[in-house]
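Removed: one protein chain of the complex. Kept in place: all other protein chains.
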Amino acid sequence: MKRKIHDTGLSPIVKMAVCILAVPVATFGFYVALHGHLTPGGGFAGGAVIATITAMFLVAFGRDVIKSQHSKSFSSLRTIKSIGITTFGILIFISLSATFLHQYLTSSGWFFRVTVPFGPNPGYLGTGGIIPLMNLAVGLEVVVGLSLAVILLLVSSKEGHTEAPVEKMGRREE
Amino acid sequence: MTGFVLTTAAGHWDPLLWLAAFIIILAIVYIIRSRGYKKYKRGTEQTLPFFSGNLPPVANIRSSNMYWGFFEAMGRYYKWLRRAHTGVVNDYVYSFVMLLVVILAAMTLGGLL
Amino acid sequence: MISTPFMAVVVLVLFGLSAMVFKRNLIKIVMAVHVMGSGVNLFLISLGYRAGSTAPIFTNAPKLEMALPVPQALTLTSIVINIAVVALMLTFAALIYEHYGTLDARKRRLLE
Amino acid sequence: MKEKTKAGTLLVLFAFLFVAVLSLHPFGRPTDTRMDDYLIQNGQLETGCNNIVTSVLFDYRALDTLGETTVLFAATCGIFAAFLGRKR
Partner (left out) sequence: MILLEHAPALAIAVPLLAALATPLVSKAGKRIRNLWVILSLAFAEFVVIMLGRDVLAGNVHVYSVGASVPSLTSTGGFPIRIILVADAMSALVSLAAMSIALLAAIYSWRFMEEHHSLGLDKFYTLLLLLAAGMMGLSLTGDFFTLFVFIEVVSISSAGLIAFFSSGESFEAAFKYMVISATGSLLLLFGIGLLYGKYGMLNMAAIANEVSMQHSFLDIAALSLMVSALLLKSGSVPVHMWKPDAYQEAPAQVVIMMLTITLLSLYVMFRICFSVFSLVLPVTMGWLIVILGAMSVFVGVTMAMPQRNLKRLIGYAAVAEIGYVMLGAGTGLIAMPNVSGFAMQALSGGIFHMINDVLDLSLMLLAAGTVFYITRQQDINEVGGLAHKSGYLAVLFMISMLAIAGMPPMGGFASKLMIYESVYYFNPLLSIIGILGSIMLLAIFVKIFASVFLGVPYKGSVRQVPKSMMFAMCVLAFFILFFGIFPNLALDLLITPAAEALINPQAYIGGVV
């Protein structure tokens, strides 16, 4: 199995670089998502950043890596999918609690609530009530959603057509 | 109960009356039918329909063949209509652009007046 | 004062529309949808700009006039929606290619 | 000839949109900012986060954000269903 992975895809340098880069990229994405209530960014931006890791791996290792597992079963994709849905459900419940109970966590004052003075301040992580949690949940949802879209689009297309002549597409006939 | 009569601006419409008429006509039809010849034998050629002495051909009339005269008469209109319905995405979007321009122009004129 | 970004928006939207009307490759149509969406997003974000203002975030920086926050939130929403639309359309384009072996918009069609 | 008609229609639309956009406020000077000013003044106090955009996204217009994640979710579902159905 290991040997097969190294046979496909780009050169080992790229693979190594991707593996190394994945860690800071993931960290940065997590940072962006977590600090959504303090700095520019938020769940969507952070999730999109992390989802690029999937694309990077797919480019570097080639689609055969995932395809070899894909042909065995759909289980891995399904697991990712159900994780995404679960987080999404959690997000919904949280945001609904915000809807019905008006920022329940914020007003109760026992979680994530440090009173923010109005006006310029350095920004404290423990503020914002429920919003950081929602940011993280949205981030997770975006990660899974975008990764799934990329994986499905890249991996699920059939073999025969991938090397079809491109120049014939969409040419004018007249 | 007033729920039955639909009073429109120019008259009224009573579904109950219509239903009564319908039932009466149904009854008349039934009476006429019951006065028919009853002594025929089922399952023999007495119950078969004949078409100038012959049995009609056993086939469905395909629905594309119905209203042939209508399509013949409206031939030029349908030719034009089919040319408009190309089934190409670009033309769908173009028709939307046309609608947009027409509505914008009409509304601008109407707004100025 | 001439509002250049607004004009750019109209040009982008029209680019998208005209590509949708004239281009026959399905992938190019998807790209046109995305270009149009970017134009509309640019429109939303440029509505909220205030000359000489900062981002609507309270930091240690001295408080200047802030840009309008709502258009930025709307733009964020609209960007994600646009991504979803484009992903779905790309899927359909890929599957159409798989079934018919062509991406020409005029080749296969549901007629009449 | 047909291409020219189409281009002409698009140009007319271009002109209309251009006039519409030009009759907006000049760039950088929005005229009516009551809602946004209210949010800048009170958003920090009401939601407790420094980033007003985030507070708009997740508190004031949370339903939009919910709808937006729903759109992403629906798109993933649609992609999944399309690919799975084809596999059979």
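Going by the order they are written in, the chains are A, B, C and D; count residues from 1 in each one.
Quick note on the criterion: a residue touches a chain if its C-beta (ideal position, glycine included) is under 8 Å from a C-beta of that chain, and two chains touch if they have at least 3 such contacts.
Quick caveat, the model's predicted, so the values are computed rather than measured.
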If the hidden chain were put back, which of B:L6, B:I24 or B:L55 would touch it? B:L6
On chain D, residues whose C-beta touches the chain left out of the figure: 16-17, 19-21, 23-25, 30-36, 38-39, 59-64, 66-68, 70-71, 73-75, 77-82, 84-88
Just the residue numbers, please: which parts of chain B touch the chain that's not shown? 2-11, 13, 15-16, 18-19, 22, 58-64, 66-67, 70-71, 74, 77-78, 81, 85, 87, 89, 91-93, 95-96, 98-100, 102-104, 106-111, 113
Had the left-out chain been drawn, it would touch chain C at residues 13, 16-17, 20, 26, 29, 33, 36-37, 40, 43-44, 47, 70-71, 74, 77-78, 81, 84-85, 88-89, 92-93, 95-96, 99-100, 108-110, 112
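One rule holds for everything that comes next: only the chains that are shown with their structure count from here on.
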Centre-to-centre distance between chain C and chain A (centres being mean Cα positions), rounded to whole Å: 21
Where chain B and chain C are represented by their mean Cα positions, the distance between them in whole Å: 45
Multi-partner residues of chain A (at least 2 other chains): 38-40, 42, 119, 121, 123, 142, 149, 152-153
Indicate the residues of chain B shared as contacts by at least two other chains. 94, 97
So how do the chains connect up here, line, ring, star, complete, or something else (other)? other
Pairwise chain contacts under the document criterion: A-C, A-D, B-C, B-D, C-D
Chain B touches which residues of chain C in the complex? 17, 20-24, 26, 29, 105-106, 109-112
Over in the complex, which chain B residues touch chain C? Could you list them? 82, 85-90, 93-94, 97
With touch defined as at the start, can you tell me which chain C residues reach chain D in the complex? 1, 3-7, 9-10, 13-14, 17-18, 21-22, 46-51, 55-59, 66, 68-70, 72-74, 76-77, 80-81, 83-85, 87-88, 91-92, 95, 98
